[in-house]
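One protein chain omitted, others in place.
Showing subunit A:
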Amino acid sequence: MNLPLATAVIVPRAGDTALADLPGLLVPAYGETLTMVGIVMAIVVLAGTPLGVALHNMAPGGLFENRAVYAVLSWVVNIGRSLPFLILMAAIVPFTRFVTGTNIGIPAAVVPMSLAGIPFFARLVENCLRDVPRTVTQAARASGASPLQIIRTAQLGEAVPAIIGGLTINTIAMIEYSAIAGTIGAGGIGYVAVTYGYQRFDQTVMLATIVILILTVALVQLLGDRLVRFTTPALRLHR
């Protein structure tokens, strides 16, 4: 038989969820995952982009060079980036409860996921902006652009493909985090995988969630790559 490798490890057994019942279990969970990741990514982009722009421009050589503020900002971002997500999630439970009034469910997952995602994305944006040739920014300045115009056209405008690449990486990381958030009852595919697959040894569900996650990540990556192509003239127009 020419079966995928996974079936060699995970063998469905009697007592597992019947195949016919899978959609009823997985579709709502998938919807929850998409909701969670969608909300988080919206927050991450809205907060992480300005933070990345600030980091880049406070750094030496930036538009508003300020070593002290940069050091503080950079330090805060590093803290956000240095904690393993599981630990971060547990550590900020009081804060999460303060913000959302609960410590379970999607709202409770969105808070730690955002807190982990924002500094991640900010660093990605900072990196993308750093790769924009200095002469481009100089040309904008010499053309009489205001700082905001420079940021919009020369920095973000030129870095769009790179930032989309970063966004793809970030989204995939957030899908992963959403599965971890599943353990605090946030729902979603991760929750199903843990409660059915891990705790009840339901191999059918386990296999199904794995396949869904792989396909989702592949799709996000594909979309991201397409968008990068579309926003880079040299890639879009080259045949």
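We adopt the following convention: a contact is a pair of C-beta atoms (placed from the backbone, for glycine too) under 8 Å apart; a residue touches a chain by one contact, two chains touch by 3 or more; residues count from 1.
Please note the rule applied: contacts and distances are computed from a predicted model.
Peer 1: Mind telling me which option in "Circadian clock protein KaiB", "ATP-binding cassette domain-containing protein", "Phosphate-specific transport system accessory protein PhoU" or "Heme exporter protein C" is what UniProt lists for the chain we can't see?
Peer 2: Not shown, but named in UniProt as "ATP-binding cassette domain-containing protein".
Peer 1: Which is it among A:N103, A:N127, A:T195 or A:T231 that touches the chain not included here?
Peer 2: The missing chain is touched by A:T231.
Peer 1: Thinking of the whole complex, not just what is shown, which of A:N78, A:T102 or A:Q138 touches the missing chain?
Peer 2: That would be A:Q138, which touches the missing chain.
Peer 1: Touching the hidden chain in the complete assembly: which of A:S82, A:T102 or A:S146 does that?
Peer 2: Within the whole complex, the residue contacting the unshown chain is A:S146.
Peer 1: Going by the touch rule given at the top, which residues of subunit A touch the chain that is not shown?
Peer 2: 133, 135-136, 138-146, 149, 153-154, 157-158, 160-161, 231-234, 237
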